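Before I ask anything, here is the structure I am working with.
Only a single protein chain was left out; the remaining protein chains are all shown in position.
Every chain is named by a letter (A and B) in the order it is written, and numbering of its residues begins at 1.
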Amino acid sequence: MAVRPAEIAVPAGARPRAGTWSVLWRFARKKPLGAAGGALILAMLLTAVFAEFLQTHDPIATDAAYTLGAPTAEHWLGTDHLGRDIYSRIVHGARVSLIVGVASTLMGSVLGGIIGLLSGYIGGKTDLVTQRVLDILQGLPLLVLALVMSAALGPALHNVIIAISIPIIPRAARVIRSSVLSIREMQYVEAARALGVRHLRIAFRHILPNTMGPFIVLCTAQLGSAILVEATLSFLGLGVPEPYPSWGRMLSVSAAEYAQKAPHLVLFPGVAISLAVFGSNLLGDALRDTLDPRLRGAG
Amino acid sequence: MSRVRFALCSTVVIVLGAVTLIAPATSQTPPTSPTPQPSQTPQASQTPQASQTPQASQTPKSGGVLNMMLREDLSQGFAIHETSTISSVWPVMPCLSNLVLFDPLKKTESVDTIIGELAEKWSWQDNYRNLVFFLRKGVKWHDGQPFTSKDVKFTFDVLREAADAPAKLRINPRKDWYANVEAIETPDTHTAVFRLKKPQPSLLLMLASGYTPVYAAHLSPANYRTTCVGTGPFKLKEWRKGEYVEFVKNPDYFVKGRPYLAGLKYFVIVERGTRQAAMQAGKLDVTFPGETTKTAAEQLKKAVPQLVVTPYSQNVTDNIIMNVKKPPFDNPKIRLAVSHAIDRRALIQAVHQGGAVVGAALAPKPWGFWGLAEKDLVGLPGYGAKPADEKALARKLMAEAGFSPEKPIKVEIVTRAIAIYVDMASFVINELKQIGIDATLKQIETAQWHATATRGDYQIGANLTGIGPDDPDANYYENYACGSPRNYSQYCNEEVMKMFDAQSQELDPKKRLALNVAIQKKLEADAARPILDWKIDFFTVWPHVKNLIPHQSIYNFGRMQEVWSDK
Partner (left out) sequence: MKTYVAQRLVIALLTLLGMSMVIFTLLRLAPGDIVDILFSTAGFVSPSEKQAIMKELGIDRPYWVQYLDWLRQIVTGDLGKSYRYDQPAWQIIRPLVPVTLELAALSTLFAVLIGVPAGVVSAVRQDTTLDYVLRVFSLAGLSMPAFWLGMVIILGLVTWFAWIPPLTYVGPTEDFKLHAVQFLLPALAVGYRSSALIMRITRSSLLEVMREDYIRTAWAKGQTERVVIWRHALKNALLPVVTVIGIEFAFLIGGLVVTETVFNLPGVARFLVQAILWRDYPIVQNLVMFIAIVVILSNLLVDMLYGVLDPRVRYGG
């Protein structure tokens, strides 16, 4: 009972408003895990947007009198080695992780998608060359490439976004390209060509909307990946710099040093990261099952 | 069970699982009790007990291997002369020897605690213009070659970059220490004479620092980057890169009956948490100098009450560098405002949890010999008893320059991309905000830091400075002299330079002390490089480790020749 891609790809306005809600409701009932994942992501989104309202303290305000405090009524998740409130830092950390995760995923997926679209549609030599170039980028493990890029660009928020989006490009291009290859041969495309429609128009008007399914799946899958890489880079000291509170950086130096006295330093940011990635993975899985059952086997 | 409910349950289970891990642990840790603020005079409990000085009652035992830690791998192997970091000095001192060294058993270093190593006797002549060393006979390098005065001449000619020096160091950070040496003569194989241009009593103290070992003349200095051939109490056994450095006892050491220990092993452990845990478990016997904060020491002591903790001043400062050649810090009023604005004592609480002390350009008493005492500091910017008054004064100065908290000036504060620096900078940013300076933090990667600072590519920075011996000459010429590469603020005051030279040549200790007090006050008043604090290290050892006494400088007590293990 999979929902066909065409149903979702139809331009907005063709369906009555109420349909969107019933689609979502059916989705939630069919794929409870996916719905749970979506809820987690939504919670993270809301936390990021309303961080200022959700925080209990200023996330960068230090308090020398109350360092490494255990969770209490005043500091819900305790304090770190400088006396900063961990709960507030985690709430603001959502903002950083989300910005980095979403921005790098979108940047990488869109760029990669366009490359994949053009490469798959034009075919021939262009495709061959593009494929090899993408192979090169993909041949290096994600973390290693992000590491070197991060070192090359320096510690800054926009640099981290760029560093993480680069490895995503070839992966996105791959997925979109294979999707394009299969759609290219379909009848309605042949019909459009026979009617004399220009190639670019075919590419963007007919093929692109039908790759939306795989694209969405790709984005949600890569989002989790991007959040993890950002956390790892921050842990290794190459990620987002102060004063932005980053979940990954909260887990580095200070956490390890004081872990025994204050285990909550280690546990809470890690749980936050895990929940965010978990949610994105759940949602991505469910979307994939729904939108394109053919992709179920592909990792 | 309905699927939706099950899905929610599984998520909750994961979170609960993680929480159960911490619940028992966190319920036991009480919050750190607030420490009273202004009292920075070290309490009697902090000053090392009398029992720390050599136990005359116990006879040292021979044997045993001491397990120690390194926070990073050796950066340039055993080439002490090409580096300036404790990571190089601490694990390398055991295999080398100096002409003279500060007595390892005396915690306060001064000219009176200097003992001879390769030099048996020495004497100043011609009113501190010539320093004659009578060298020990029968000393052999670890590779069997005999030690002679040739090695002394070689080492110090290379260090001072003499025109006819037989070799050259790739990097020579302490060239300025020997700027006053005119020539080194070797009248015979066991005598060496340092001829100085001007009298300089400090030279002896600089030679007694861990930074001044003697290299072998028959080896190229580049050799020391890969292996260590010295005359020290321990011979290099193995250096497994990234893992450990191992030494064994030198049976031919020139001091009979030393060293007591059979070997030393320095483990490279980058992770702070692992270092702590290993120390706690007894896998390591000694902490790394400068790496144990007050909180960490408390944690260790709580877990293992019999550990011996000795607080001491590391001879390392946190300070603020301001580029006096670039606006806005070319304006001395603004510099002074910055110094007034930063509440030193609050910083010590916030960033070091009380594990540091206030002081000016030289280590303050009673931790150091030349520094200002608390009462002398009170009049200086930033050390006033009432921080609010200080900030008001700062705001007044800023107003004279045309700025206020409502109309702030925007600057960029740079610091190294390491947690402790960032914490310090974050605190400073907060302080400056209150007087009308809006600072944003820019982190500089280690690879870039010194280049950036030396180039003057910054406005204001949060910096850390370590000085070899507690000696004015070693400090002033490096950090405050006109044209010194490490004078990052590019502060240059001819009058102060004259004061430096005057105290360097002053032979009367009382007069010299007075001159230094005046210099320190002037430097702080000029806001040349406002000192934020002097860091205290809480050196921790297991009780079976004897005779390892920290000095008022981390760079000078790593020889290990008197240390023995009571196991």
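FYI, a residue touches a chain if its C-beta (ideal position, glycine included) is under 8 Å from a C-beta of that chain, and two chains touch if they have at least 3 such contacts.
Since the model is a prediction, treat every value here as computed from it, not as a measurement.
Note that of B:Ala179, B:Val255, B:Val270 or B:Leu507, the residue touching the chain absent from this view is B:Val270. Touching the chain that is not shown, out of B:Gln125, B:Thr189, B:Thr440 or B:Thr454: B:Thr454 (per the contact rule at the top). Note on the undisplayed chain: of the listed residues B:Val193, B:Ala222, B:Ala399 or B:Ala518, the one touching it is B:Ala222.
Although one chain is not drawn, the whole complex shows that of B:Tyr244, B:Phe329 or B:Phe557 it is B:Tyr244 that touches it.
On the side of chain A, the interface with the absent chain consists of residues 33, 132-133, 135-137, 139-144, 147-149, 151-154, 224, 228, 231-232, 235-236, 248, 251, 255-256, 259-260, 263, 266-267, 270, 273-275, 277-278, 281-282, 285, 296-297, 299, using the contact rule stated above. Counting over the whole complex, chain B has residues 1, 3, 6-7, 10, 14, 21, 25, 67, 73, 75-77, 82-85, 87-88, 170-173, 222, 225-226, 240-244, 267, 269-271, 273-274, 277-278, 281, 283-284, 445-451, 454-455, 466, 485-486 touching the chain that is not drawn.
Going forward, only the chains that are shown with their structure count from here on.
One inter-chain figure worth recording: chain A and chain B are separated by 45 Å, centre to centre, where each centre is the mean of the chain's CA atoms. For chain B in complex with chain A, the residues that touch the partner chain are 3-4, 6-8, 10-11, 14-15, 18-19, 21-22, 25-27, 29-32, 34-35, 271-274, 276-277, 280, 295-296, 299, 303, 346, 349-351, 353, 417, 419, 422-423, 425-427, 430, 441, 443, 445.
Of all residues in chain A, those touching chain B in their complex are 28-29, 32-33, 35-36, 40, 60, 62, 64-72, 78-79, 81-83, 151, 154-155, 237, 241-243, 252-264, 267, 270-271, 274-275, 278.
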